[in-house]
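First the structure, in the form of structure tokens, and then the observations on it.
Missing here is one protein chain; the remaining ones are kept as they sit in the complex.
Order of writing sets the chain letters: A, B and C. Residues in each chain are counted from 1.
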Amino acid sequence: VQQQYISLNADIGEGYGAWTIGDDDGLLAVLSDVNIACGFHAGDPSIMRRRVDAAVAGGLGIGAHVAYPDLRGFGRRHIDVPPAQVYDDTIYQLGALQAVCIAAGGRVDYVKPHGALYHDAWTSEQIADAVVRAMRDVDPGLALLCPAGSAMARVAAAAGTRAVQEGYIDRGYLPDGHLVPRSQPGALIGDPEAAARRVLGVLTDGTVTAIDGTVVPLPVESLCVHSDSPGAAALARAVRNALEDHGVGVRPFGRG
Amino acid sequence: VQQQYISLNADIGEGYGAWTIGDDDGLLAVLSDVNIACGFHAGDPSIMRRRVDAAVAGGLGIGAHVAYPDLRGFGRRHIDVPPAQVYDDTIYQLGALQAVCIAAGGRVDYVKPHGALYHDAWTSEQIADAVVRAMRDVDPGLALLCPAGSAMARVAAAAGTRAVQEGYIDRGYLPDGHLVPRSQPGALIGDPEAAARRVLGVLTDGTVTAIDGTVVPLPVESLCVHSDSPGAAALARAVRNALEDHGVGVRPFGRG
Amino acid sequence: VQQQYISLNADIGEGYGAWTIGDDDGLLAVLSDVNIACGFHAGDPSIMRRRVDAAVAGGLGIGAHVAYPDLRGFGRRHIDVPPAQVYDDTIYQLGALQAVCIAAGGRVDYVKPHGALYHDAWTSEQIADAVVRAMRDVDPGLALLCPAGSAMARVAAAAGTRAVQEGYIDRGYLPDGHLVPRSQPGALIGDPEAAARRVLGVLTDGTVTAIDGTVVPLPVESLCVHSDSPGAAALARAVRNALEDHGVGVRPFGRG
Partner (left out) sequence: VQQQYISLNADIGEGYGAWTIGDDDGLLAVLSDVNIACGFHAGDPSIMRRRVDAAVAGGLGIGAHVAYPDLRGFGRRHIDVPPAQVYDDTIYQLGALQAVCIAAGGRVDYVKPHGALYHDAWTSEQIADAVVRAMRDVDPGLALLCPAGSAMARVAAAAGTRAVQEGYIDRGYLPDGHLVPRSQPGALIGDPEAAARRVLGVLTDGTVTAIDGTVVPLPVESLCVHSDSPGAAALARAVRNALEDHGVGVRPFGRG
């Protein structure tokens, strides 16, 4: 039988200057792919370098976690950035991380939009197109890490860019395949056992059970854990252990 | 006889958002090499793209005009940035501009520090070393555009990086080879005739006459005009015409 | 007969650091009330002081031109700032300008939201309420300068805050009382004669003729000219002359 693999990703490097957030060391030890903040919502050039050094040393996949320019709002506030500026801002952030990676002997493997940009590009073909064109104009070999069934996935596929679809380990799903908003019950899944069971279901059936019981298709190549959840690293570790117990290896998904 | 060439450079793309400064169109039409702001003292990603597009279309040399992070002070205020952060910030800015250039079908040819960072790296080997190591770690083929006789020139040469020394068309010189501070008489040379005469002297003798009459060696491969001087483009045009009348061509100095 | 008066206002102090925009000197000489940028979309503390000094010296009314935090977008991009943060940000910007005014021997007379915040508070009672509560919690004597017929005007009136309604000298109107978007024909009125005629109509009838011929009520206490239009100061001067020729004086509208 062929060995089955999956990727585990999370956001790291989301401090700024003297400020830190999340357990980057804990996550770096368990993930296969890391989404590194590029300075617009978090992540200054020094933090970027330290996290890239660790990711290269660990053989992890590296993604440019591009965002709207909003340190105050951590990139979580929607901003009416015209698509032409989303294109420009994506190139800028991606290029900055590429240089950090080159200096560290590594490279950027993929792009994953962050926060409000992720949500906007989930549904807006215009925003998704701006991100995908920016990626392709800089390096056509980059993959796009994006939600299963999103505008991003469709736009990338149409452009010839590999869309790596992801599901969330620690978040509940709505029947339409979107995440349960954080303000609603069922949004967060904090129990490692429950998370691991759900992940095995996703891998076996390619589906997830939404909060209303609906079975939703979720064909994913990567699993994401929110790095700012308490116990994120422990949750990721539990899920990784469960996967490996069932013969599923964890490794970077690679480039496009 | 062999044709003689010189490079003419200036800073462009130093607006930000709705704000503009300098006559970029006028300068793009007369220069051979352009120092493009990278977002830390000026220049947002959209301005960077527009200026890079024009520079690539015009066949100009492109430099990353890296700076201390200081929009309010236009990069002209000294900041005690530790050398390790100067290294990180140089990589970040350089990478961002590289990606913009790649998307436009061009490339970055050189790095030129801006404002207070330029002055600090003029005399501090530590700061110069941080900039040069950053450049080399990202792309060893990059040249460094720097003052004649500076710490930057020495550090670059020792590291194997091409140091392209420059003189200033529009600024007076002190007997020690530094520029006359803007607050003192003789700092600015605004008369195109005088500027052109002086430039021809530099090319003929490799020297410039300082404000006290001292003859100072000034072995340069590029001539810089300050883009925020009134009439900067006209001054550059007059100098270029005088050069061409004397059989000196103007062209990019190329990579390292 | 009683002398009739009207206020003329515009935005000033919208430079940042080395960057300038608009003809502040020209406008300061013709306006009665000035909306001074408070650092979030434009206007650093030094520019604020210089403009406040001039406004106090000229006996002009002074308004806090509060905005979303967005230097890159000049405050013109909508940002999903929660109302509680709009409240906090309004207090911060207002307080900063108050201190500048106190140091200059003056005071803040009113608040006028800028750009995207102005447009959001035009129609959203929630956003308008955040601004009005912030003003009242800092100084209940402040007036609110706002569009005629807006949510801001209603919310302010309900709270006991004086709403000073304004019309635009240099912009066309839609039949519903909103401005013709800048991207459409008829958006800008650049001819001083036409602008002056229209202003006199507003003062005589309290109405303006929309681009489709509809007569729209426009009961205003202040007239605004966009300071970033070319010739804004000349336009304001022409309108002021026309007003004075018809016996209408121009003076600050005062506090609430």
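By our rule, a contact is a pair of C-beta atoms (placed from the backbone, for glycine too) under 8 Å apart; a residue touches a chain by one contact, two chains touch by 3 or more.
All values derive from a computational prediction rather than experimental measurement.
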Listed residues C:Leu28, C:Met48 or C:Ile169, member touching the removed chain: C:Met48
From the listed residues C:Leu8, C:Ala96, C:Cys146 or C:Leu235, report the one that touches the chain absent from this view. C:Ala96
Based on the whole complex, identify which of C:Val138, C:Ala159 or C:Leu174 touches the chain you can't see. C:Val138
Tell me which stretches of subunit A touch the chain missing from the display. 15-21, 44, 71-74, 228
Pick out the residues on subunit B that sit against the missing chain. 69-70, 72-73, 77-81, 116
Footprint left on subunit C by the chain that the document does not show: 39, 44-46, 48-49, 84-85, 88-89, 91-100, 102-103, 134, 137-139
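The working rule: only the chains that are shown with their structure count from here on.
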Quick one: which chain's Cα centre is the longest way from subunit A's? C
Distance from subunit B to subunit A - Cα centre to Cα centre, in angstrom: 40
Can you check how far apart subunit A and subunit C are, centre to centre, with Cα atoms defining each centre and the answer in Å? 43
Going by residue number, subunit B touches two or more other chains at 44
